[in-house]
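Every protein chain but one is kept in place in this view of the complex.
Chain IDs A, B and C follow the sequence of writing; residue 1 opens each chain.
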Amino acid sequence: MAGNSFGQLFRITTFGESHGEAIGVIIDGCPAQLDVDLEYIQGELDKRKPGQSKITTQRKESDTVKILSGVFEGKTTGTPIAMIIPNEDQRSKDYSHNTNVFRPSHADYTYQTKYGIRDHRGGGRSSARETAARVAAGALAKLLLKTQGIEIVAHVSSVGKIDAPNVFIDDANDFIAEREKNIVRCADPATAEEMIEFIDGVRKAGDTVGGKVSCYIKNCPVGLGDPVFDKLHADLGKAMLSINAVHGFEFGSGFSGSEMLGSEHNDIFLSGDEGIHTLTNFSGGIQGGISNGMPLEFRVAFKPVATIMHNQQTVDSEGNAAEISGKGRHDPCVVPRAVPIVEAMAALVLADHWMRNKVVKLQ
Amino acid sequence: MAGNSFGQLFRITTFGESHGEAIGVIIDGCPAQLDVDLEYIQGELDKRKPGQSKITTQRKESDTVKILSGVFEGKTTGTPIAMIIPNEDQRSKDYSHNTNVFRPSHADYTYQTKYGIRDHRGGGRSSARETAARVAAGALAKLLLKTQGIEIVAHVSSVGKIDAPNVFIDDANDFIAEREKNIVRCADPATAEEMIEFIDGVRKAGDTVGGKVSCYIKNCPVGLGDPVFDKLHADLGKAMLSINAVHGFEFGSGFSGSEMLGSEHNDIFLSGDEGIHTLTNFSGGIQGGISNGMPLEFRVAFKPVATIMHNQQTVDSEGNAAEISGKGRHDPCVVPRAVPIVEAMAALVLADHWMRNKVVKLQ
Amino acid sequence: MAGNSFGQLFRITTFGESHGEAIGVIIDGCPAQLDVDLEYIQGELDKRKPGQSKITTQRKESDTVKILSGVFEGKTTGTPIAMIIPNEDQRSKDYSHNTNVFRPSHADYTYQTKYGIRDHRGGGRSSARETAARVAAGALAKLLLKTQGIEIVAHVSSVGKIDAPNVFIDDANDFIAEREKNIVRCADPATAEEMIEFIDGVRKAGDTVGGKVSCYIKNCPVGLGDPVFDKLHADLGKAMLSINAVHGFEFGSGFSGSEMLGSEHNDIFLSGDEGIHTLTNFSGGIQGGISNGMPLEFRVAFKPVATIMHNQQTVDSEGNAAEISGKGRHDPCVVPRAVPIVEAMAALVLADHWMRNKVVKLQ
Partner (left out) sequence: MAGNSFGQLFRITTFGESHGEAIGVIIDGCPAQLDVDLEYIQGELDKRKPGQSKITTQRKESDTVKILSGVFEGKTTGTPIAMIIPNEDQRSKDYSHNTNVFRPSHADYTYQTKYGIRDHRGGGRSSARETAARVAAGALAKLLLKTQGIEIVAHVSSVGKIDAPNVFIDDANDFIAEREKNIVRCADPATAEEMIEFIDGVRKAGDTVGGKVSCYIKNCPVGLGDPVFDKLHADLGKAMLSINAVHGFEFGSGFSGSEMLGSEHNDIFLSGDEGIHTLTNFSGGIQGGISNGMPLEFRVAFKPVATIMHNQQTVDSEGNAAEISGKGRHDPCVVPRAVPIVEAMAALVLADHWMRNKVVKLQ
């Protein structure tokens, strides 16, 4: 109810503050007998961790995950899986300046007003550090989906006004390999270079910039998603919008679909050797809220990071005018580190609906 | 779990198929002692009902709502409120042609595959007729919010490539009055005329077109929304994406925010007679997932209606090639009737979070 | 959250007041393709309905159930199933005497204080009339369980201090047939006669009496129930305690088990042609919260009905001393009509856990 849980059958609950003892996650409902590849989970966390490159925050966290329960002799047992990531590089005094001052476009003011108290160190619970817990849980969800052949890949498709062209790499591993060749995580090498240069310039100017992540889900079977409120894209949308800094979500034809005619937009059904499929995919792989066997496709828009290295006008907790200048260690552009988070959240939605789909028919 | 419920504390469950006996909704958790203005609820349904004008479907349904429980002597009692809307104009035989043929970009194929059975008459459960139940429940949520001064208004801000300019009408009633002066429900009269003419042309061509609805929430207090997964905009996003034909959601700066610099995008805090507020509102009234006292602003993209009056290629349930031609009575453009649905879903989210916000502090 | 829903995957929400327009239930999550035997459902309701015999209330309700949605051509479709039971014999004026006076051991005082308003006619929502909706939903759950061979039978095992001996009838249909031969629904004919005579005497004295219902679940597979909080017996216990007038629940050895030694109480495992089973069944078919393949056994204690035909001292809503005398039509003993309710609630728990058990292992 307090909004720290996600999913119904494959359900996670995250906890922890940016500068507390540790952050972590409980995964409840993961089926028993799943092989837990801890190295894979750690690898996913490594893609999100701070200090990766010149275009990410310099905060140093090894983000080493530890499993406390629910796994026995390398396999899940059906009991809750607790994962914990200790906080290490907690320079909390970096944040003493914002105890009583509200940083613009941050959550300081709203948390303080809602709860009457807040852990102001590094954003506390509102810090994107919480997403490390999601990545750990999402990695487990990916392992579950991999047993069914379902693969999820995302990459940075735009930074500011720099857009990547569509990338056609069918194989999920190849796609990821290509994307991981550059520090901005764009699967188009030429655009990647342009993006990196741009972000670096923004960083040097003490500024930040937004961007977009595109995500593809391959080999998704027909039937995932529930009609009415829990449509597959509605749950994906909520998942993405719950990631820090996200301001928009679209799937399939998305916003541009609103400009089209029905005669252009309809996806004609064909049938062939691989069974029923559609000629085009404006539906983004989802019809009536349920996956139709085509690849899922969606895009997520991230606003620029709010912490900039400029002086900014603001108010303090007494409502007096104040000034604040950016301190601490922050990302000039959040999207390169957001790629594994988008994938993780997508995996959590898919794993949940894959389980939910097991009980809809009498068998 | 099967996805027919929405909300946590103010929780609704809808039921009913397009051509069944009736559709309806149970509202569980509405606080006791709320005055129930049945005329207002019916008025909201009238804005959604079919057959309103030349640019909506000609199906005739009075959509008369009846309350079966939970209201005593004009007030809510705290017990579940059941509302029922009988189906009247069920020309089910209009749909006999699609018993075994999958209509392109509809839910026929996915429902049939997921459940192994479907009520094919008029789309059954996948029909947008289900949203009448949401509008009835949302009207009650609006009545609850009105006791707190919270007002929700939406209008059609684009049809195809025709965009309305920003509309500046502060008062919610004035806004609605202006919007209701035309059949397309756009609060800018000049654009409205253009839109109507365009839709009428599309209709005559047997085609359909998409569009966008913009929504504003006024007098929203600081503090609604929960951090992490149930961010206010994440719940709004899910609510909107769960409406039939929606392909995109953005709030505040939205997708265009992803192209901006932090120094442009940050909303500077000011303090004055009305308390703390922000100079700009790229945050769309939500920071850290929690309302900040500024107006909420979001936009919803609808794809074109899938049923067109053209012959289309498709497949049947055996996987053989088939042809289908649009029959039945359908909307050439869904957005005019979607306006009350967008408002209703927004009201359900706000009412739920207004209640949830009552228990976050020890008092 | 407001407590009108029960179950997770097989989830019901009931609505309606004793003297309102109708009562009903939404069943969300019932698997698709289940054959719906409406006659069977009506038959279960007939066992609960008022006016059956001289030892039940004389209120006359046909309790005819109508399905509004979710069933197509005799089968469930996976969409929500709405069932409605109109109220017919609403002699609301019988209740005008208790508008402002709190009936002893009823819910008048607590509802009025909690909500500040109540539908006082016939107890409103607190009336046991609500359980008709449970019986309708439970009948559907039983149909689901029957496809798996799981059978649920209950009977009246005590009235006041009259206890029935253990009944050994293995076949569920035979058990029910025997039980239905008498109006008190006790499967032991000799005890039944004694009970009927006793209840009739109590009725003539304008008094009421309590009793117990014993329930057996046959052919329950190993594995139903979840460890920790949702143990099978914990969910059964909650289900039973949620029935009006229930004051106690025990399973297996129950309260008498608290007096035993471990060496007496342990159920020794044996293995034979029918697989692993236990010699004794003090565990009541449940170990560690999970069914072990033995028959489930539990008992439910009902207090005497609060409405008696005597004058009683009480207070009114202003806190002044008042007197009340029983009016309206009430049961002298609730247990004969409680038998189908106990079975229905047990069926709802079992159906839910049967579904939940489908997703616990990777397969």
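Keep in mind that, in the parts below, a contact is a pair of C-beta atoms (placed from the backbone, for glycine too) under 8 Å apart; a residue touches a chain by one contact, two chains touch by 3 or more.
Note that this is a predicted model, so its numbers are computed, not measured.
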* **Which residue of C:A107, C:A164 or C:V184 touches the chain not shown here** => C:A107
* Structure fact -> Sole touch to the unshown chain from C:P50, C:P80, C:G284 or C:P336: residue C:G284
* Residues of subunit C in contact with the chain not shown -> 1-6, 8-9, 14, 102, 104-107, 109-111, 113-116, 125-126, 130, 158, 160-161, 202, 207-212, 222-223, 225-231, 233-235, 237-239, 241-242, 247-255, 257-271, 275-276, 278, 282-284, 287-292, 301-308, 310, 312-315, 319-321, 356-357, 360-361
* In the full complex, which bits of subunit A touch the chain not displayed? Write them out. => 1-2, 4-5, 8-9, 11, 13-17, 20-24, 26, 28-29, 32-33, 66-70, 72, 75, 77-82, 84, 114-119, 124-125
* To do: Please give every residue of subunit B in contact with the chain that is not shown.
  => 1, 9, 29, 31-34, 76, 78-79, 144, 147, 227, 355, 358-363
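The rule is simple: only the chains that are shown with their structure count from here on.
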* To do: Identify the chain whose mean C-alpha position lies nearest to the mean of all protein C-alpha atoms shown.
  => B
* Highest-count interface - the chain pair sharing the most C-beta contacts -> A-B
* Taking each chain's centre as the mean of its CA atoms, how far is subunit B from subunit C in angstrom? -> 39
* Would you kindly tell me how far, in whole Å, the mean C-alpha position of subunit C lies from that of subunit A? => 46
* **Sites on subunit C at which at least two other chains make contact** => 1, 9, 29, 32-33, 78-79
